[in-house]
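Every protein chain of the complex appears in place save one, which is left out.
So, chain A:
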Amino acid sequence: MTRAGDLCLSCAGARVTLATSSDDRHPADNIIDGNPDTFWTTTGMYPQEFIISLNGIQKINKIILQSSLVRSVRIESSTSKEPVNFELRLERDLENTEGHLQYEEFTLPGVQVAHMRFVILSGFDHFVSVHRVSAEGDK
């Protein structure tokens, strides 16, 4: 079996198709650049969301979110051509990890997705950061 590749990378054809906050210095594209040192920041108020559109429909097994100060998150997915018709996949409360990144794994065995929507429902502070999202499939 070959090792699963990360489908949430700009170099794998993924794109951030929506983000509700934007600071030029910390753009949402940082979420899919493969580098956990760069990040996207929210700029105040909740909820906040971003959508990652993969390179076509892909089968995934798990999603990993690296972030900070996220208190609760909801993940939805869609297999439509456009990023619409999202279905709720899961909602989870995260622990506050001071001084290092939150590393959260979401197991979604064999789910088909074209678009993934992350809704940050609440944070441990006024702003949160998202450093990296990866999705592994079994191609």
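Convention: a contact is a pair of C-beta atoms (placed from the backbone, for glycine too) under 8 Å apart; a residue touches a chain by one contact, two chains touch by 3 or more; residues count from 1.
By definition in this document, contacts and distances are computed from a predicted model.
The chain not displayed here is annotated in its UniProt record as "Intraflagellar transport protein 27 homolog", chosen from "Intraflagellar transport protein 27 homolog", "Sperm-associated antigen 6", "Coatomer subunit alpha" or "3-methyl-2-oxobutanoate dehydrogenase (2-methylpropanoyl-transferring)". Of A:His26, A:Arg74 or A:Arg89, it is A:His26 that touches the chain left out of the display. Contact residues of chain A toward the unshown chain are 22-26, 36, 39, 41, 43-46, 68-69, 71, 99-101, 122-127, 129, 131.
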